[in-house]
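Let me begin by presenting the structure, written as structure tokens, before commenting on it.
Here the complex is missing a single protein chain, while all its other protein chains stay put.
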Amino acid sequence: MTTLLTPVAATLPRARPALIAAWAVLGLLALAALWPDLLATAPPDAVDPASALAPIGPDHPFGADQLGRDVYSRVVHGARLSLLIGLGATTIAVSVGALLGVLAATAGRTADEVLMRITDVLLAFPGLLLALLVIAVLGPGPVNTTIALGLAAVPGYVRLSRGQALVVRESGYVRAAVVLGRSRAAIFFRHVLPNALPPVLVFATVDIGTALMASTSLSFLGLGPQPPTPEWGSMLAEGRDYLDSAWGLTVFPGLVVTVAVIACYVVGAHLRARFEGRTPGGR
Amino acid sequence: MISALRWLLRRLALAVLVVLGAATVAFAALHLAPGDPVRAVIGTLNPSQDLVDRVRVDLGLDQPLATQYGQLLGRLVTGDLGESYQLHRPVAEVIASEIGWTAQLAMASLVLALAPSVLLAVTTAGRRPALRRLSTVLELITASSPTFWIGTLLLAVFSFRLRLFPAAGGDGIEGLVLPAAAQAVGLIGIFTQVLRQSMERALDEPFALSARARGTGETALRLRHALRHALIPVVTLSGWITGALFSGAVVVETVFSRPGLGRTLVTAILGRDLPVVIGVVVVAAALFTLINLVVDLLYRVVDPRLREQAA
Amino acid sequence: MAGELVSVAGLHVEYRVGRTVVPAVRGVDLHLRPGECLAVVGESGSGKTAIAKALVGLTGPGSRVRADRLVVGGQDVNGLTDRGWRRVRGARVGLVLQDALTSLDPVRPVGAEIAEAVRNHRVVGRRAVAARVRQLLADAQVPQPELRARQYPHQLSGGLRQRALIAAAMAADPPVLVADEPTTALDVTVQARVLDLLAARKAEGTAVLLISHDLSVVARLADRVAVLHDGVVVETGDTAELLRAPTHPYTRRLLAATPTAHRRGARLAGPRTTPARVRSPRPTGVVAEVSGVSKVFRGPDRQPHRAVSDVSFTLSAGEILGVVGESGSGKSTLAHLLLGLLEPDSGRIGLFGRPWSGVPESRRRRGQVQWVQQDPLGSFDPRYRVSRLIEEAGADRARVHELLDQVGLDRTLADRHPATLSGGQRQRVAIARALAPSPEVIVCDEPVSALDVSVQAQILDLFTDIRADLGTAIVLISHDLGVVHHVADRVLVMRDGEVVESGEVTEVFAQPAHPYTRELIGALPRPQDAYAGQPEGVT
Partner (left out) sequence: MHNRSSLRHSPLCVALLVVGLTACGTDSGGGTASQPTTGGALTYATPVEPDCLDPAVSARDVTALVDRNIFDSLVQQKPDGSFQPWLAERWETAADGRSYTFHLRTGVRFHDGTPLDAGAVKATLDHAVDPATESRYAAGLIAGYQGTEVVDPHTAVVRLDRPNASFLQALSAPYLGIQSPRALQGDPAGRCDKPVGSGPYRFVKWEKKVGVELSRNPDYAWPPKDAGHTGPARLDSLKITFVPEDTVRVGALTSGQVQAVASVPPGRAKTLGGTVQVLRAESPGAPYTIYFNSAPGTVLADVRVRQALRRAVDLDQLVKAVYFGQYQRAWSPLTPATPFYDDATKGAFTFDQAEANRLLDEAGWTTRDGAGYRVRDGRRLTLRWPHTADMERDQRGLIGQGVQAQARQVGIEIQYTQVDQGTIGELIGKRALDLFDVSFTRPEPDILRYFFGTDSTLEKGGGNIFGLDIPGLDKLLTGGVSTLDQAERTRLYADAQRYVVDNAISLPVYVPTSLVGVTRDVHGIEFGAGAYPLFYDAWIAR
């Protein structure tokens, strides 16, 4: 789950309809995250014990949970946290990872050696183990989950962005710039950074899906946001006991996670393909 | 030969570094964490101060941090991982009794994932667009479904409804099938994608054209030439895979109430059972380094081009 | 028709690209008898490779092959199923591709590849396979066949790999061999040996279909030549005849573009089309002085390796200095030393009498020595457009246009992205950028080796023009002796990091003193011999 840099290959469906659908899903999720009340039919924490476990119907499109809260509205409201955690974790991972990685590639041998050995050590942990350790220190909760997942993914990005920076540093155009007499700083900011980062960023778009999946897993384990905050993973965990009587409690949150992750993957893979198609040697 | 030895020594030194680093990270992490482990050990809300003090001394938690860290390293060197606060057993023993469960699960998941992936990749790579597209969509769905959700669905369908497999308990093969499948499903999607992609790349290479021009049949080409190339990235992914298997174990062991290292770790973290957490972290890190070492060796077997590269 | 091993009439090959169908080969006829070699010559995109693939039934997915007649290896293969083709491939026709490093499976021993071909057609019994593989390698003049069979492609040199590939193609004794650019990536001396091997096959009665862009290779091996242009054979005939008296304008242009000894210094691509922008005053005298320069690298095995060893020479204004040598001879390291990208371990380099090597980066007068790389696209920041690339070298907008004029590019290209330009245009952009700081020296590292003959001709002409107009000194590094001979004034011959011979081009080529130089020149295929009497009219 957590081990960043999902090896999801570029063979994802790139057909137009799939892409359009994926963007539509992301758009809907973004809408749910920004203005949940536009989509939701009830406040996510409106308890109504009288309609506990109400079946799927006009009042409750996805049914109602143990406290009579509307599952559909909770799923809608859950989007904000899940997306924020996915985005936030990836942002942390990319910014810290890229900074350290590019630094390692350009700051000289000693710094590179030290940074890379530390990275090796951290890469020797399964990502989730790192995330669990961070949560053990910081305690559960959405912000801490974000930090934990982000930090757990940092070593991978250090390595990735260092590799990218090295490739760029050895490239013909950086050498050409040396021959043209550009200063080190100019070369770094005008060539190395702008060319090394985009591939890392594109990778990261796919990783948002992975981070989202990992965060729901942590919530499922009870390490995510606190109730009554709606969150897909913990909703699924709570609903599991009612699988036979009220399957909507489990099925819908799980489905939304899968659909959201698919959308992230498809869009990310598309961006990656487009990006690679545009660079020399990418094809 | 010399360079191979040098390479090995370097890797072993790195392994030691990793284990020490792991122990340090875990030690620091858990001592930074808020909350008093002594109370967690005792478990009751109103222990007498007397009891708290006794337990604190017993656990050595009254010592300065530096001393505790030194003692930890000292014990590590002798292979002693300390005693669990909550289980009241040596950590080494706890890990020894749990690791088998997790290893069993990991192996089963790997086999369950690799076999269909190879089959799918070999049959669909570069062929029949419809079949390939279908397979791609399925892979995407499985790779995007969190393990806990797959596990829950498998339980609901195969155990509760169809009663084909036991829901709990780890006895024998039957108890292993569903948990392993829950982990494998997600891996199949990723494996198949990676395998097929590199297979298609290999089939596009001039050497594939050469082989075909020699009269080599399609099946032979795929099995003899392309598959081996396809396996290389899977080997490269081994670090990711082991990580995924371990992370998956944490979830799967919880969903299926299976014993194992993953569940032990989560329980220990929640219960602030420091020795167990540090022990699991250290052992996991050591294991990972070892696996990576083996994989690097394996890598050289699969890809002869790497054999000459020293260091 | 009787006795013909290859008899093709009305061959069409089409590829589907997206929704459109692109014809690659349009109605080609080919005939080949035992012991005969037919060369198909053409530039990139002419459809040569599609013909080669059509002859083994491997045009690939999305392709369509039609022919009025398609006989290969004496067997009618028109409309054959893949299963049927499998019995033909290897047994009736063998295929040799260029670049054996990627044409042999990198993770399998060489012997296994050859054995595969032997087994596919049950040439010998199972027990005899190993012996057969050994024999095939020996036949292909691979020394120590036993050892080589167990080695992996990356452990063999380029020449050995190519021979092993030929051995694999010949494993089932096919009467026809299709060789697609079999010598393209090889050094000249190795190239010569591979051509000898193919010639030996031909002498034994194998019919060889040779696909090549290189007229000199063709001249050496082929009995007949078919010139392919845009998927159509525009001219075909006896090799000597065709090279001497080409009738089709395209053939003439092609021949004219090929640098040859007796037309040394002449324009290759026709009359000058770009206006002269003469610089004055013209620089004079010695521009650069290289004395006793050495550079040592440590290999992965930590053994020191002298890439450049005690090299000395001078470079005068307005001079083109050719540096020739095979791969690994130290040419590129020398270029990097001249460019100041590397510091010499010993010796020094001076520019206009002032030290150039050993100077802190900040005090280097960058811009005086410029660079044109082999792969122009790789030397451009992928995010930049043409104008920005040249502006980065210190030019303003007006200067950019001036430079584009100078290298013969339309000004409208300034806003294009290099990835959308052709190979020749890209190299012109690279040259324009190199000219921008008004350098005294331009170091060109294999500037034309990735280009088709006709494009190469234009670039070589451009170098001549630049030298004439601006008096810039040019160091031209190339593995292609023909190119160096054509445009260079003086030449350095390098081998294993050392300069083994240097001097005026005409002298060195006419009377090579060093045995290695003799070997290099001796290995040169000499198409010029065949068409020495070519009319000058095209020039």
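Chains here go by letter, A, B and C, matching the order in which they are written, and residues are numbered from 1 within each.
Here is the rule we go by: contacts are C-beta pairs under 8 Å (C-beta built on N, C-alpha and C of every residue); 3 or more make two chains touch, one makes a residue touch a chain.
Quantities reported herein were computed from a predicted structural model and do not represent experimental measurements.
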Legend entry - Which displayed chains the hidden chain touches across the whole complex: A, B
Inset, instruction - Considering the whole complex rather than only what is displayed, give the residues of chain B touching the chain that is not shown. - result: 34-37, 39-40, 42-51, 54-55, 58, 86-89, 94, 97-98, 152, 155, 159-160, 163, 166-170, 254-257, 259-260, 263-264, 270-272
Legend entry - Chain not shown, touching residues in chain A: 45-47, 49-50, 52-53, 66-68, 139-140, 222, 226-228, 238, 240-245
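Just so we're on the same page, only the chains that are shown with their structure count from here on.
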Legend entry - Contact pairs, highest-scoring chain pair: A-B
Legend entry - Inter-chain centre distance, chain A versus chain B - centres from mean C-alpha coordinates, in Å: 21
Inset, instruction - Could you give the separation in Å between the centres of chain B and chain C, each centre being the mean of its C-alpha atoms? - result: 50
Inset, instruction - Can you tell me which residues of chain B touch two or more of the remaining chains? - result: none
Legend entry - Parts of chain A lying in touch with chain C, wherever the complex brings them together: 171-173, 175-182, 190-191, 194-195, 278-281
Inset, instruction - In the complex, go through chain A and note every residue touching chain B. - result: 1-3, 5-13, 15, 117-118, 120-129, 132-139, 209, 213, 216-217, 220-221, 233, 236-237, 240, 243-244, 247, 250, 254, 257-258, 261-262, 265-266
Inset, instruction - Would you tell me which residues of chain C are touching chain B in their complex? - result: 53, 56, 58, 61, 82, 86-91, 94-95, 97, 99, 102-108, 113, 116-117, 120-121, 152, 154-155, 165, 168-169, 171-172, 300-301
